[in-house]
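Complex shown without one protein chain; remaining protein chains in place.
And then chain A:
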Amino acid sequence: MYRRYLRSFAVGAFIALSAASLAAQPVDVSIGYVQWIPDQGPVLSNVTPEPDDGGLRGAELALEDNSTTGRFLGHTYALTSQVTDSEEAAVAAFDSLQQSGIELFVVNVPASTIRTFMARAGAQTLVFNAGAEDDPLRTADCPANLVHTIPSHAMLTDALGQWLNQRRWNKLFLITGPTEADIAWASAFRRSARRFGLDIVEDKPWTFDADLRRTASKELPLFTQADDYDAVVVADVRGDFGEYVPFNTWLPRPVVGTQGMSPVAWHRVVESWGAAQLQNRFRDLAKRQMNGADYAAWAAVRSIGTSVTELGTADPRAIREFLFSDRFQLAAFKGRKLTYRDWNGQLRQPIPLVHPRGLVARAPFEGYLHPNTDMDTLGFDKPESKCRINN
């Protein structure tokens, strides 16, 4: 509104477009975006449904960011996006984008679909995973041309584990939902519990074969009966029953995990380190709040842009080499420069711990030491991963 007023105010004066550019060589950068998110099934709690363009809008914002920079350098960026509704359609989209000459991809699909993509990818096709949090993609059989901007389950649960340890809330009641993702999240948390000296005093699956003649809120106090625990940890990735756990526990204890206070890649409450500006830009573009998938896709497209700005080429091999060099650094509104792990291609990043309306803390925490960078206290460190994609 104000902007328009001001712009028209400036008519008569002039808008000075910078014709002067550094660039000698024009560069055209084509990026493909492929999305397929399997149907999550009906959930008990659907008050705030997930947006169906999560990821896509983050990639679009980053494309604008890249293009603005590119304007001064003679670099142009194009994003071709395919939002599909089945695995077959996603694979077909990936194939056809490759055939059209695209070699840089941002994908928001399940881990198994990524494996399929990588088997069909050209020798120098570089793929950014902005959707799959699965640990196995980072610990064994890592494709050499796959990098990850979305944090892994282990990074998220390590952030939570570190926080619980520094709060000295060591005794935990773990509730795990029935889906594969719930089970994967919970097993990542069990690993984090071992790493950070936490004691899982109860480890119960939420099976849905409980007597559901009562509502979840009636069921949960009974379900969470135990001698004592410091906090309840919920593993309910799709958000089915988890929203009913806070305030319904047998003992008056906080709830953390996928609901309550959660470790996330990104959330609207993150505003430090210039993040308020990114959030504003995103809201202007998408008319909604920015989520973790948006952030991961944004970081992927910005990683490409940052590399092209430095290199003056869109050659995927050169970009891949640059991503793992000392010169690469991504300014990504998390207060630190972000870099890629050279053994498995994971983007190192601090993890915010949030509740729906506020930021609680940001991992890693002081005192959790690492010989190289304290960000590597989150997720599978080099000795814990079998992957060596750079040697």
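Note that contacts are C-beta pairs under 8 Å (C-beta built on N, C-alpha and C of every residue); 3 or more make two chains touch, one makes a residue touch a chain; residues count from 1.
FYI, contacts and distances are computed from a predicted model.
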- For the chain omitted from this view, which of "YVTN family beta-propeller repeat protein", "Cytochrome c-type protein", "NADH dehydrogenase subunit H" or "MxaL protein" is its UniProt protein name? "YVTN family beta-propeller repeat protein"
- Check the options A:Q124, A:T179 or A:T309 and report the residue that touches the missing chain. A:T309
- Note on the structure: Touching the hidden chain, out of A:S96, A:S112, A:N280 or A:S325, is A:N280
- Note on the structure: The one of A:E103, A:E133, A:D294 or A:D374 in touch with the missing chain is A:D374
- Which residues does chain A use to touch the chain missing from this display? 2-3, 6-7, 9-10, 13-22, 64-65, 68-69, 71-73, 274, 277, 280-281, 284, 302, 306, 309-310, 329-331, 335-337, 373-375
